[in-house]
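Before any comments, here is the structure.
The complex appears here without one of its protein chains, the remainder shown in place.
Note that the chains take the letters A, B and C in the order they are written out, and that residue 1 is the start of every chain.
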Amino acid sequence: MVEVAQRLGGYGYFPATSGNLSIRESGETLHMRVSVSGIDKTRLTEGDLLLVDEHLQSTEQAARKPSAEAIVHVKLYQKSDAMCILHVHTLSNNLITLRYDARGSIPLSGNELLKALGHWEEDARVNVPLVENYSDLTKLATAVAAAYDPAVPGVLVKQHGIYVLGRSVAEALRHLEAFEFLFSLTLQRAALTPLATAE
Amino acid sequence: MVEVAQRLGGYGYFPATSGNLSIRESGETLHMRVSVSGIDKTRLTEGDLLLVDEHLQSTEQAARKPSAEAIVHVKLYQKSDAMCILHVHTLSNNLITLRYDARGSIPLSGNELLKALGHWEEDARVNVPLVENYSDLTKLATAVAAAYDPAVPGVLVKQHGIYVLGRSVAEALRHLEAFEFLFSLTLQRAALTPLATAE
Amino acid sequence: MVEVAQRLGGYGYFPATSGNLSIRESGETLHMRVSVSGIDKTRLTEGDLLLVDEHLQSTEQAARKPSAEAIVHVKLYQKSDAMCILHVHTLSNNLITLRYDARGSIPLSGNELLKALGHWEEDARVNVPLVENYSDLTKLATAVAAAYDPAVPGVLVKQHGIYVLGRSVAEALRHLEAFEFLFSLTLQRAALTPLATAE
Partner (left out) sequence: MVEVAQRLGGYGYFPATSGNLSIRESGETLHMRVSVSGIDKTRLTEGDLLLVDEHLQSTEQAARKPSAEAIVHVKLYQKSDAMCILHVHTLSNNLITLRYDARGSIPLSGNELLKALGHWEEDARVNVPLVENYSDLTKLATAVAAAYDPAVPGVLVKQHGIYVLGRSVAEALRHLEAFEFLFSLTLQRAALTPLATAE
């Protein structure tokens, strides 16, 4: 996870100490290791991942607090079989929410990289859910979990960023890179005029 | 090859574990070393290049499978004198297929970097073949090989990526960098208004 | 600070040896460590930060001069409780001054990253002051300090760059990254057409 954080940091995916990450622990009750609040995720260390239960209580380090948005991770783990969740703010994942604001979801289709999102079927179509950016984080967490669709490993928040799920750290990373590629492609395609045959 | 993979990874040319690479072995029958399936090519090691014959059978490691698109490499080696093939997905090489979709090929001319594609003649003109993205990989491989033109060291696949050929790893890399530069230039030029003399 | 300079250098924020940085020393009278004139900030060392008083006199190294724009830092420290000031030229922070030239300030609202600028209130709105780029640096320093608003940790200069303030090096860096993200988002949003529901 530390390596993935460095990689995402290198992409510029954690501007201004934003973003957060978690790994679910295996076991009967929900426990996760989640990045602590306020740190610069581009230089995350193992010690910056805090073990907490579903009430965000740490059994280890009372002195450090989990990221304020850890509640969103909890609600998503409760609704899915994800083992890893990555949350990042990028220009692409913010701009795409502005373009599809009125529609309420982002349609993706026609591109080879849909396979990286787990869609290998011919003519795959994916609708990425898009929710309001509530400043009340419990409300945000509830909205994100309600919008989550098991066929799509991510949920967008308007002018905020994306939560991406995976059954492993590697899968969550693959999903995130595919989403970012497809959002950028969709935005740049909108500005492009296809040529007629004769040109 | 491992070094080239790291470099292309550094450019962001392997989003979401996409892309694949191969080197043809010298010898009478076709053998190649090709990247194994599903791995993150940005951290390729020598051990991730699997030696296979033209039927994609490995004599060494039965436990690992070559990339699903290895069949495209085989068909291209059979039709060319290439010793290295690189396949990458980028925003530019996807967007250019959307702009020239109706035309069926991408015309490149007028730029100094055509020399890097082997075209040193005055007023060089190159047409990069563009094929449909068939989900049946044998069909895709046949289409890519049929479209391959010995005067142009690359074939584009719609909303998927490019296959680039070279008689060495270094040449394939040079071809790939030249294609990506020329695709980006062509796309950005389309959005640019040349000024009249007086302005 | 050396680490922050390397990081900003890695972002390309110091083109052509531009930019400068300072840290205020704690104490009763104003002293700061400021980058020396003319050096390449991407390879700043501790020795390139010169200790000067508010008259820009160095008590240590008479042979080296502080950055010509050090006077702007002095005037900003005199008007604020900042402990660190970063000044960089970027395409985004130059283009945003061209777009909002007539308005005289840059309005920012609606995005999650306003929190990184210290604005956690619902419907936060921030106006980043914008001043003329006077070639007389004392005049520029006076204008920048006069425009400084304690609610906004930065001041833009037309076709020049931004001065960003923080109560620590880490806070100044967070403010800078948030400004650059929001300027880029604002510029790219201007070129984007939101879709109606039905599309």
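Just so it is clear, a contact is a pair of C-beta atoms (placed from the backbone, for glycine too) under 8 Å apart; a residue touches a chain by one contact, two chains touch by 3 or more.
What you are looking at is a predicted structure, and each value in this text was computed from that prediction instead of being measured.
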Among shown chains, those touching the left-out chain: B, C
Residue touching the undisplayed chain, where the options are B:Leu8, B:Leu98, B:Ala116 or B:Val144: B:Ala116
Candidate in contact with the missing chain, chosen from C:Arg24, C:His89, C:Lys115 or C:His175: C:His89
Absent-chain interface as seen on subunit B, which is shown: 11, 110-113, 116, 120, 122, 170, 174-175, 177-178, 180-181, 184-185, 188-189, 191-197, 199
Residues of subunit C in contact with the chain not shown: 12, 15-18, 40, 89, 91, 94-95, 98-104, 133, 135, 157, 159-161, 187, 190-191
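Going forward, only the chains that are shown with their structure count from here on.
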Arrangement of touching chains [line / ring / star / complete / other]: line
Superposing rotation of subunit A relative to subunit B, computed on C-alpha atoms, to nearest 5°: 90
Between subunit A and subunit B, centroid-to-centroid distance (C-alpha), Å: 30
Subunit B and subunit C, separation of their C-alpha mean positions in angstrom: 43
For subunit B, residues contacting two or more additional chains: none
